[in-house]
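With one protein chain withheld, the remaining protein chains of the complex are depicted in position.
Going by the order they are written in, the chains are A, B and C; count residues from 1 in each one.
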Amino acid sequence: MTRSSPALDVAHLPTVAFTGRSPLWWGAVGLIAIEASMFALFIASYFFLRMRVDVWPPPGVNVPRLFLPTVNLGIMILSCIPAYLASEAAKRSDPAGMKLWLLINILLALITVAIRWQVWNSLNYTGYSNAYGSIVFIILGFHMFDYVAGILASIVIVAALLAGHAGEQVRKSVDFDSYTWYFVVAIWIPLYLVIFVSPLVPKR
Amino acid sequence: MQSALLEPKRVQLPEASASEDLAELERAWSNPRGIIGWLSHVDHQSIGKRYIVTAFIFLLFGGVEALLIRLQLARPENKFLGPDLYNQIFTMHGTTMMFLFAVPVMEGMGIYLVPLMIGTRNVPFPRLNSFGYYLFVIGGIFLYAGFLLNIGPDAGWFSYVPLAGPAFSPGKRVDFWAQMITFTEFSGLIAAVELIVTVFKMRAPGMSLDRIPLFVWGMLVQSFMVVFAMPAVMIASTFLLMDRTLGTHFFNPAEGGDPLMWQHIFWFFGHPEVYIIFIPALGIVSSIVTAFTRKSIFGYTAMVLSLVATAFIGFGLWVHHMFATGLPPLGASFFTSASMMIAIPSGVQIFCWLATLRNGTVRITVPLLFVFGFVFIFVLGGLTGVMVASVPFDLQAHDTFFVVAHFHYVLIGGSVFPLLGAIHYWFPKMTGRMMSETLGKITFWVVFIGFNLTFFPMHLLGLKGMPRRVYTYQPNLGWGALNLVATVGAVIIAIGGAIFIANVIISYKSGEMANGNPWGASTLEWGTTSPPPHYNFLYLPTVNGREALWSRSDDDPVVTGVRTDRRESLSTSILDARPDHRYPLAGPSIWPFITALAVTFGFIGSVFKGSLIFYGAGLSLVALIGWFWPRPSHNEQPERVEKGATESNDQVVARS
Amino acid sequence: MSFATTKSTKLAVVLTPAILCQCGCRGIQSALDPAGPQSRSISGHWWLLFWVCTVVFVLVVGFMLYGLWRSKIQTPNDAPVDPAKETRTTWYVSACVVATVVILFVFLVASLSTAKTIFSKPGGKPLEIEVTGHQWWWEVRYPDPDSSKIVVTANEIHIPAGQPVHILLKSADVIHSFWVPKLQGKMDLIPMHSNSLWMQADFPGVYRGQCAEFCGHQHAHMSFLVIAEPLADFNQWRDQQIQSGPPPADPVLRKGQHVFLSSSCVLCHTLRGTTASATLAPDLTHFASRHTIAAGTLSNDRASLERWIVNSQGVKPGNKMPPNDLNPEDLQNLLSYLGSLK
Partner (left out) sequence: MSTMAISNSKVALCIGVLALSLWGSCCRREQRDFRATAEASQLAQSLPDSQLHPGGATNVAGPQNPFQGNAYAITEGQRLFTAYNCVGCHAHGGGGIGPALNDKVWIYGGQPGDIYESIARGRPNGMPAWGPRIPEYQIWQLTAYVQSLSEGEPSIASPARGDEISPSSVQPRGENNPK
């Protein structure tokens, strides 16, 4: 086996890449596509159920005021800024920046969770009341699950950073965390419109 | 900057360096030993083979159930199985075949073959991949454990509410069904994302989009369909489970819910599901036809476009399962046209294969025989499919044995025949040994004859008015003779299955040894040894044509500079596959298995008590931290070799 | 030669449907043995689909075998690609695709026009019948503005021959599907949804129907009969069904009625003219005029009825009728009484 063949030497290529160049980014896109189709189907189910009845929401259901949910949405959108700055810090390989911005992100997120809890408690129906309650609560619940999962992931990453890890895996994770966070916030906009705004539009 | 990279340098690869690389690769890619080690495997070959073997075991179970169904229906008023057991068995049969066999086996083929075919070392997220496998196998075991404990689901594989709802399906039977869906869909989605990213980012340099093998295109398109279709069934099963265990009202018409919503969501998944099973099979057929005609498939672009078109149209057909629910006629005619339209891309593929066969030089081998069987059976099933797309005829055929015949022609013809061909075709690659051609030919003819004997009479039964899912029928209806013929056919298929299993076992033990490329085929997986080493290729290949191995010359470069002392591969750009960066791959880990157990605890627990899902989530979080917590060995330093954990080098070298 | 070919072709054309019909078309529940305009229209549509698809199938498989044979005798390995041949192949393939599109278009048009026929409201004032699906039997009701003229029966639908009927479909529990293959395609009965279909029997006769959507344990034993009669006979039947049953004439029947009214029977069944008025199970007012018991499971004779009453679960496991442990005398009296309910 004498080997004298041309070779494509890639030794000098980097081992980390971000955004569209990175397989991890595409993995996140896949995850986001799955979640997005789930939420799209929730919305479709919501309107399917709405279409089937004459009065929507059903009599006796109080739709919450728009104020708190809207403020909450504002804070959520705001929380994307520290997420973005954290991911930029990750690209620069700047552990202090990652820590700082992630912590701010987590703080803002926790505030929104508290406000949400307040909103939930103000609803006078539950998932067991009727089909309206069921669909609204499953949307709220699923999004909350995603949201909390995102926060927990950030907390774990911060813990890793505090423990002194700042290698390529952690940097990739911070980056990954940022775009999943954008998604979780972005998908809330249509959900907010469906749950809090659409009931204000009278059904014919 | 990067395009300069494509200019290869001529370097000497002295034997010494090659064997040094070889030794390092062997060490970096060896799998740990023992039970824990076995559960830690993350290489795509192990996971792919596990998927395939597990799925075939489920095929065996599903087949036995089919046989029991046929025995019960062999004669009128048969008392062999009572209605309760019969309903469980036909539900288990459908569920097993759809969720535990057809989709996983195709995904297993993809996970095994795609990285080899596109010339990389592993899928990009190896641990996630093994996590997906564990969820699948646990979901399957869960369902069958339930069945053996008399908790077998009994509302049909599409569990129409209200029959499957809390009031008409007491106990945990349908809950087990619904939660099994969650397990298998998780695993399906994971495999889909793996495959998409593998195909997008891990292709060998030079394998631009228009050089991707058709099988890989098939897996890519299938994975996209999975990503958009499977969330629907997860949602549907979650709704169902919540209605059943928590008392929500998604499907309760009394409180504003709607039973038809179940059908819409389920079939929004359920129809694409058929194409999820069938599109990889199209890829298999293309591979086999190429290999045995020694010719590129005629009309590569048309083939790819028709795959994509099938996927798109596949999402617009779901309502044709609901023609009898009393839809507005305008809507129905839209879905009729869409359902007929999907025959066009399928037709294009068939015509292109036939053109290839006609123009090429055909070697008739067992895999190709299965392709002929595929064309014969699938065309017939496709034509009956066009028939039932017509609303008026469907109103007669729907939910009768005509439809049973139709979808078995499409699914067995369109998917199982290519799959059996694929096993005969890729067996030498997977095991290093050839399968017996003689036994293979016998398998083909026995299965082919048995299949047609079983399912052709069902068309007539359906037209004579026999509804599906009846556990018995009365003698004066005149269905007895045809049913008996079908049962005889089923027994013949079972004999064919036994011959196939015997062939696999005999060939695995003592088949003729296979060289790297026994068929003289063109795709990259045939460019390495049989079976391939754990790292797939000593040097990652480059590609300069559609039929990679046929267009390859000694002057074509191989990739060097990817680290061999740890698991690493090359990531390339999406469109034209230029080298982009070196991509470190995760090594063996037990954490995916532990995480799967934690998730299992939550999923199974929540069937019995809703709040357990939160405990499961907590456990999963702990497991995930264990999984993802950064370890130095994973990053900059070379992989540590665990003591005594490597396979002995001699062994591996001897094998390769 | 040519004569022989035409003759054998003709023979084949004549024989194939005949053979198919022998094993495929006949039957009390066969979709290809139509007895009304709707079903006949569908069946005509089917034969169009069948013949065209058969031709396509033969062509494709024939071409596959021909291609195989051609390539076997062709020039051996690795002949250089001949561009003219490639172009020719492109043309062939395109022609096949165009043919596919044309055929599908024809099918689509045929399908839409058939759909129009079977869904459109026929002329004349149709008879309305309400059918409600229960696990596992059919409630049949002939509505009338005058509530004393409402007819309620079960598992048997009488219709006048040669006249369209409009069937309104409802469900009391799970989804069922109403299907009389010889008269019309099927339609689902869905809780809280109302569906309906048109059908017509051209000639007097008995047409069997069956539930076509899986609905639980006894989905297999959920059939019914459609009995088409000349209009006069139908009207006579209807008038007779409107009446409540006559009081029992002799002591045996009186005892039988007493057994009925004092046992579990009354909890589920109605006998108009008595205190039994529960609607969970079939109305038995004119029970003896029906042809079958238990939704087509048994024929309506004394022995079968005895079997059914004593041990219905042995006949139709899982059905909602409890077994009845009556003493022999009561049982015989009850059987006589039920047998008298013409």
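As a working rule, contacts are C-beta pairs under 8 Å (C-beta built on N, C-alpha and C of every residue); 3 or more make two chains touch, one makes a residue touch a chain.
The structure presented is a predicted model; accordingly, all values stated were derived computationally and were not measured.
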Checklist outcome for this item: Given C:P126, C:G205 or C:G318, the correct residue touching the omitted chain is C:G318
Item to check | Contacting the left-out chain in the complete assembly, out of B:E255, B:E437 or B:D576 | outcome: B:E255
Checklist entry - Which one, A:F18, A:Y128 or A:F142, makes contact with the chain that was left out? => result A:Y128
Item to check | Touch list for chain B against the chain that is not drawn | outcome: 34-35, 84, 145, 148-151, 162, 165-168, 170-173, 243-247, 249, 252-255, 608-609
Checklist outcome for this item: In the full complex, chain C touches the hidden chain through residues 172-173, 191-192, 217, 262-264, 266-268, 280, 310-311, 313-314, 317-318, 320, 322-325
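Here, only the chains that are shown with their structure count from here on.
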Checklist outcome for this item: Whole-angstrom distance, CA centroid of chain A to CA centroid of chain C, is 52
Item to check | Chain centre separation in whole Å, for chain B relative to chain A (CA means) | outcome: 30
Checklist entry - If you average the CA atoms of chain B and of chain C, how many Å lie between those two points? => result 38
Item to check | Residues of chain B whose C-beta touches two or more other chains | outcome: 258
Item to check | For chain A, residues contacting two or more additional chains | outcome: none
Checklist outcome for this item: As the complex stands, chain B meets chain C at residues 82-84, 87, 155-156, 160, 162-163, 168, 253-254, 258-260, 293-294, 298-299, 302, 324-326, 329, 332-333, 336-337, 340-341, 343-344, 347-348, 350-352, 354-355, 357-362, 364, 372, 375-376, 379-380, 383-384, 386-387, 389-400, 460, 463-474, 476-478, 482
Checklist entry - Which residues of chain C touch chain B in their complex? => result 20, 23-32, 39, 41-42, 45-46, 49-50, 53, 56-57, 60-61, 63-64, 66-68, 70-72, 74-79, 85-86, 89-90, 92-93, 96-97, 100-101, 104, 107-108, 110-112, 114-115, 117-119, 135, 173-175, 177, 179, 181, 184-188, 190-193, 195-196, 208, 210-220, 296, 317-318
Item to check | Residue ranges of chain B touching chain A (in the complex, touch as defined) | outcome: 5-6, 8-15, 18, 124-125, 189, 192-193, 196-197, 200-202, 205, 227-228, 230-232, 234-235, 238-239, 242, 246-250, 252, 255-258, 261, 264-265, 268, 539, 542, 554-562, 568, 570-571, 573-574, 579-584, 621, 624-625, 628-630, 632, 634-636
